[in-house]
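A protein chain is absent from this complex, but the other protein chains hold their places.
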Amino acid sequence: MRIPAPGSSRPTRNWRRLLGPKQLALLGAVFAMVLPLILNSDYLILVTDMGAVVAFIVLGLVVLAGFTGLVSLGQVAFYSIGSYVAAIVTTRLGLSPWFMLLIAPTVAAAFGVLVGIPAFNLRGPFLVIITIGFAEIIRILVINLEHLTGGPFGISRIPSLKLAGLDLARPLFFYYFIIVLLALAMYGAIRLRKSRVGRALIAIRDDELTAEVMGVNVKYYKIMSFALSAFLAGFAGALYAFLTGYIGPDLYTFNESASYLCMSVLGGFSAVVSPLVGVLLTLLPELLRSLKDYYMLFFSFILMVLVLFAAWREHKAASSDSDKEMGA
Amino acid sequence: MLWPSATRKEVPDRTSFACDEIEEGSVMELFLQVVAGGTAIGLLYALPALAIVLLWNTAGFFNLAQGDFVALTSYFLYFFYIMMHMPFVLAAVLTILCLGAVGFIVDKALFHPLRRFNCNPLLMLIVTIALSVFLKNLIRAIWGTKPLSLGNVFGETPLNFFHAHIMPHTFWTVGLSLLLIVGLYILSQKSLLGVAMRAAAESREVAQLMGVKSNFIISLSFVISLMITAVAGILATPILFLIPEMGDSLGLKAFAATIIGGFGNPLGAVVGGILLGIVETLAGIYLSSSYKDAIAFGILIAFLLFKPKGLFSLKISEKV
Partner (left out) sequence: MAKVTLEVKAISKRFGGVLALNQVDVSILENSRHVIIGPNGSGKSTLINVLSGVYTPEGGDVFFLGEKITGLPPYRITAKGIARTFQNIRPFRGMSVWENIALGLHCRTHYGLFEAISHLGREPVESKKIDSKVTELAEFFEIGNLLSANMQSLPYGKQRIIEIARALASEPKLLLLDEPAAGMNTAEAQALAQTIKRISALGVTVALIEHNMEFVKEIADIITVLDSGEKIAEGSFLDVQSNRRVVEAYLGKRVAANA
């Protein structure tokens, strides 16, 4: 925070107080409430719903890659598992979708643990590769286990969530349902970051060895990160299944994983901004129809520029620090 | 879907052998076809794998966009050979040059500045992922999503090799790849450039003190790694369908090859690639071709878990 020069009355301090985090949250909430009115189209609201679903996956990635430093290009696998478990159990066994909203993510989280256990040893690129490989295996299994997953044809007629007589598959109802959940999830992530668990994760990301020496059980927290991110992605998967009533294998490709990571990075791995970027990048191509095919092209380019910029800034900061050190 | 014809054209249908009367000759035939086919595919993994290891050794980062550069090669080749109607050899040479140019641009615009800013490895990784997405979308924007094909460049008729029917494509692939690999080996051992690159790989600081312009070396290795990848792409394109995502599967298998062979070891990358190709071919015949890829990835994961140092590891453990 800048110290105002003596004698000058800086409006800075005042507007800072006006736009503190609580105020921004309130502003965001109001905006979110009226967004459907602005969009004024059932289709666009549906797309926003899908964006909100993606936001959960991105939030998971913020925890996994942003907080803990574990870059994963396999989140789509957990998304897929969540969707398929929810779909299969509700269509075959007739269990309630509400029940599956808890069970499906838990199954996905179990797979997260499965991936996390061997992965905790792996660094950087090796970890990424194993997540890609895992996601590919899941994708191939889904396509080939036809009697279970419907193979290339997918699963249809998935029941929707019903609340107090309202059918939550209607885009508008689903919208209000999901933004409440998303807000809760984001709040949870912020609380996580401020807690002892969050500190442990950041420590692991910044300097794993020192973290362990300081008393952090690195293995446990890495696996926990995987499980949590998988849970969120699985939750998103179940939500998607109950929203659209139909799922198929083309929804769960490697490209999706890459775009989730891009969204996380573009949002600066922030628990609030990154999921919103996820919603935005899902909605934007529909709003700008003409550019629909090119938006990922732009955003990956912007991402590279942003990384260059961030690296330049860090470099400048580091070299000015070392100048300080020389002087000190 | 990405590897449709290589194995199917070369290997006769299993049902043509009656189970109870397999002659010696036909087993030998099958064996040769599997080895030849598997090796050819394996080399197509091995070359990008070699490129990845080369880059890792000299520059210290992992290019996750390698598969997409193969895809770019295929599309450039399509452009020169089909769209511009150039003779194949000319098209191939131009493609390699173009890839080199692309490498130069990407290095100057992206990797060099990041190196200068001492970018942390996590961000480096993310940049290569962003590059990968960018390349895929660029291809999509220029050439569209409809699958394209080069047609059979190397000839349709199988050649007779010790009673085994082997496609000319296999011969070309194995021949040219091995030539390239041997050439690179000689270059690295005998030429001054090669020695400089190996020095930079072992210790960038010391090499710099010895007068090796390490930035230049790293840029050069990136360009070379792309040109190696280009050769692989050119050899692979005739047997593939061109779609913007075609690099994903190939790239992942190239990574698998580097890990199986022992990370950091160029020879290991080649051997890993060939082994992967043969195992994948075998799995395709005896298990199920739809699970072929899953088996390849399964092997990758198994190695990462149980033998992370690969078969011929060169890595030395870190001292704190």
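Which chain is which? They are A and B, in the order written, and residues in each are numbered from 1.
By our rule, a residue touches a chain if its C-beta (ideal position, glycine included) is under 8 Å from a C-beta of that chain, and two chains touch if they have at least 3 such contacts.
Just so it is clear, the structure is predicted and the values come from calculations on it, not from any experiment.
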Touch with the omitted chain, as defined above, among A:L192, A:L284 or A:I302: A:L192
Candidates A:L19, A:V113, A:L145 or A:V213 - the one touching the absent chain: A:V213
Omitted-chain contact residue, chosen from A:A65, A:L228 or A:V279: A:L228
Subunit A residues that touch the omitted chain in the full complex: 188, 191-192, 195-200, 202-203, 205-207, 209-218, 224, 228, 317-318, 321, 324-325, 328
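Criterion: only the chains that are shown with their structure count from here on.
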Distance from subunit B to subunit A - Cα centre to Cα centre, in angstrom: 32
Complex contact set, residues of subunit B against subunit A: 62, 64, 110, 113-114, 116-123, 125-127, 129-134, 136-138, 140-141, 245, 248-249, 252, 255-256, 259, 263, 288, 290-291, 293-294, 297-298, 300-301, 304-305, 308, 320
Subunit B partner contacts - residues on subunit A that touch it in the complex: 69, 71, 73, 118, 121-122, 124-126, 128-130, 132-134, 136-137, 140-141, 143-144, 209, 253-255, 258-259, 261-262, 265, 293-294, 296-297, 300-301, 303-304, 307-308, 310-312, 314-315, 318
